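Starting off with a structure, shown below.
Showing just some of the chains, left in place.
Which chain is which? They are A and B, in the order written, and residues in each are numbered from 1.
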Amino acid sequence: MDTLIRLEATVTQRLSADPGSSYVASLTAKGLPAIAKKLGEEAVETVIAALSGSEEELVGEAADVLFHLTVLLAAKGVSLDQVMAELDRREGTSGLDEKANRNR
Amino acid sequence: MDTLIRLEATVTQRLSADPGSSYVASLTAKGLPAIAKKLGEEAVETVIAALSGSEEELVGEAADVLFHLTVLLAAKGVSLDQVMAELDRREGTSGLDEKANRNR
């Protein structure tokens, strides 16, 4: 999972780069709604790939979701560590009663 | 990022457990469309949290996306490693030309 650590470092570095220099910089320059839109679209495509696509398509779309989630979080100044800490917190409290802890 | 490794192991173990025993087992018992639906919904909520929610809400929704993406992939027999390998592959090829490699 070092991949995500490297991805986050790369993304953070490119956030404020010249929009012409990378996809991340170009997307970020379009603003938060544009980044959020990409996350939503890639999630829809992941849903569709899971229901009617190949394994290769699912892997590709899942990668797109992780990539754009990382960009969105970085653009908002939220680290993946914060998200992992939240997952750990749930796992910790949910050892005995996972379901009660997840009410949605 | 050991969090995701542990999460995937836990999820995989619970996939075929008694539906009454955990949220993952209960969700999986409802079938793939139900899991996919949760991923789509959590992505929409992440989009909304990024645009109009608090940092705490964004962290929570992003955790929900990672959680349900992990469940969906596990239910399809796809490992997070495969997705990370795809992200690595893109990073590798995109070192020189990230943008050309990402055509959307």
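Everything below uses one rule, namely that a residue touches a chain if its C-beta (ideal position, glycine included) is under 8 Å from a C-beta of that chain, and two chains touch if they have at least 3 such contacts.
Predicted model only: the values in this text are computed from it and were never measured.
Engineer: Since every chain is the same sequence and 2 are placed, give me the total copy number for this complex.
Structural biologist: Copies in the complete complex: 4.
What we mean here is this: only the chains that are shown with their structure count from here on.
Engineer: I'd like to verify one number: the distance from the centre of chain A to the centre of chain B, where each centre is the average of its C-alpha atoms, in whole angstrom.
Structural biologist: Their C-alpha centroids are separated by 8 Å.
Engineer: Sort out for me which residues of chain B touch chain A in the complex.
Structural biologist: Spelled out, the residues of chain B in touch with chain A are 1-7, 10, 22-24, 26, 32-33, 35-37, 39-40, 42-44, 46-47, 50-51, 55, 58-60, 62-67, 69, 72-73, 76-78, 80, 82-88, 90-91, 98-99, 102.
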